[in-house]
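A single protein chain has been removed from this complex, and every other one stays in its place.
Chain naming follows the written order as A and B, and within any one chain the residues start at number 1.
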Amino acid sequence: MKYVDEYRTAEGGIAYREAIARLVTRPWTIMEVCGGQTHTIARFGIEDLLPDAVSLLHGPGCPVCVTPVEAIDRAVSIASHSGVVFCSYGDMLRVPGSDRDLLAVKATGGDVRVVYSPLDAIELARRIPDRHVVFFAVGFETTAPGHAMAVLQAHRSGLTNFSVLVSHVLVPAALERILSAPQRRVQGFLAAGHVCAIMGIAEYEPISRRHRVPIVVTGFEPMDILQGIHMAITQLEAGRAEVENQYGRAVRREGNAHARAAIDEVFEVGSRAWRGIGTIPRSGLRLRPKYAAFDAEQRFDVAEVQGRESPDCVAGLVLQGLKKPSECPAFASRCTPDAPLGATMVSGEGACAVHFRYRRHA
Amino acid sequence: MHRLLDELLLRVVHSPSVAERHDSAVIEVGEQRVAFTTDGYVVNPLFFPGGDIGSLAVFGTVNDLAMAGARPLALSLGLILEEGLPIETVGRIAASVQRACDAVGVRVVTGDTKVVDRGKGDGVYVTTSGIGLVPAGIRVSPARIAAGDAVLVNGDLGRHGVAILATREHLAFETTILSDCSPLVEPVKALLDAGVDVHCMRDLTRGGLSSALNELARAANVTITLDELCVPVSSEVSAACEILGLDPLYVACEGRMAVFVPEAQAARAVEILRTSGACPNAARVGSVEDRGGSHVVMRTCLGGRRVVDMLSGEQLPRIC
Partner (left out) sequence: MCLAIPGEVLTVDSGDLRTGRVSFGGVVKVICLEYVPEAQPGDYVLAHAGFAIARVSEEHARSVHSYLAEIETTP
């Protein structure tokens, strides 16, 4: 595939391995923010190509991991209604709620469907007017324009049998929280390339300045990640702290104005609960009052659902890079991908699952 | 849930093959060794690009017999039909079963049909059982997997899973990918007739290459290493997997097998596979190490290493 294969070559891997090894003079800890980047690192064995002095911490950019347990419980509650068709991205189906997950609802007769795009849910609502279609609108800024378009379409067509259950989170607030932790280990960030393709780069500059931390906007192919790491370490070795753009082929400084306009029309910024971390102000999106008719939380009266978490799960500390999965007493014993205590073990990109799957035997 | 079912049912089943986690049971009947297997088939949609539940049920069971080194002899065919299923659909499935049997040279000799109320079945559930004869001197089993063995596959991966997904509404995409649903009888016969010392074979079905190799690694208590650059995946399957966020190593196949042969015979075995049956992409994909442990490790195309772990549950399309 073009714009994919050329960034996955063995020669490129070797070349970057040698370049990074030549560059490093002391230990550095870098966090990649996005779950998709964590996936690439695990899938291609990128940590094997890095010198021991470079540590990678897997950040909270996996919406599956940070979606609060109450949001899953709300989803489960709504999906259990007869007459509801609950549509979701595949990732969310196995995330454990307080009692069960969406896959369990499906197995016991609930109409839960995996869709590729929120527009598929809109099309479904048009085709089956006698059922109510709910779409689980989860994600970072990357998914928000798509969700906005779905709501706008529903609004324009006057659809009365469609609503969205929103659980959107914003990256900059998460970075601030991580950087404000007194014991923070992170010295540099690989920022989420596709989030920045939408939102642009500017909002990372004050963060970089305030905390004196390099932030490299990075793509998702193995050579993107390696170049991003090389750029971050180059800054760290030189004592610089700036925002740089590794992913120029997709990210412009100003981002995507059309997408941001749609997000702005449909959503407003508010505080959000992050699973394992707690509530962070100005860290999430919710529907504007104008579009309240499409808010599934109000429609199904599930706003007050309280979630229950396992007291043994330290996912929040792992997500902030304050603890490694292997430092959790439940890791690989009471908590495994088959019987996860928290979302970082369920999600393929969750730091705990990645550590369990890919690093355990290496 | 599946583990619980396994534990409950395994108390009832008495066969060394089950303990060995082999596809077919092999029973001695006088001088003969008879391979015996059974499988249930549940697929949605019933008719997919490259096959249907009928051909799937025949080839799936015939392949399980072939994996024990057996020549398939006869099948039974059990159908559970949902009330209201058009009779024409049953006709299409029956015709497909006939064609598949003819292709393999096997016959359905007994069967049964039941009808259940509407809403109690997915249209059709099919169960086939099969018997075959294992030629004298052939012993194919996970117990024979040895350190140093070469691991081969007979063709490119992931076609069946992608062909099925392409038909699912809300994931639909235009593609020419057909399921690889096909019999493995000829390639297996070609290997055995040529005197290749086949240690073990396993057909790749649900969970793809990864599941099959992980099960065998556990059964034989070995580490299996793969080289990603050698694993054959067509560019279209690769592209479809990229779009849906799937890993081809875990995507279902239906006409593919992993074969374990001594290192010295690997090249010859690959050549035989490529010239028999429809296996132009047959390839050696890895080796059996003897480092203890019972897992599968892969050297990635970038030169790093990753563990190819057992999948928990079915792989779902992802967006993250």
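List of remarks:
Quick note on the criterion: a residue touches a chain if its C-beta (ideal position, glycine included) is under 8 Å from a C-beta of that chain, and two chains touch if they have at least 3 such contacts.
Because the structure is a prediction, the values reported are computed rather than measured.
Contact with the chain not shown here comes from a single listed residue; of B:Ala74, B:Val115 or B:Ala239, that residue is B:Ala239.
Considering the whole complex, the residue from A:Ser98, A:Gln153 or A:Ser310 that touches the absent chain is A:Gln153. The chain not shown here is touched by just one of A:Leu56, A:Leu175 or A:Met223, and that residue is A:Met223.
Only one residue from A:Gly59, A:Gly97, A:Pro145 or A:Gly188 touches the chain missing from this view: A:Pro145. For chain B, the residues touching the absent chain in the complete assembly are 173-177, 235-236, 238-240, 242-243, 245, 318-320. Residues of chain A in touch with the missing chain: 1-4, 6-7, 12, 15-16, 19, 34-37, 61, 63, 89, 91, 116-120, 138-140, 142-143, 145-146, 149, 153, 192-195, 197-198, 220, 223-224, 227, 230, 246, 248-252, 256, 258-259, 262.
Simple rule for what comes next: only the chains that are shown with their structure count from here on.
Of all the residues in chain A, the ones that touch chain B in their complex are 1, 4, 8-10, 12-14, 17, 35-36, 39, 42-49, 62-64, 87, 89-91, 93-94, 103, 113-117, 120, 124, 139, 143, 222, 337-338, 347-349, 356-362.
The residues of chain B lying in touch with chain A in their complex are 169-171, 229, 235, 238-239, 242, 244-245, 247, 293, 295, 297, 299-307, 309, 312-313, 316-320.
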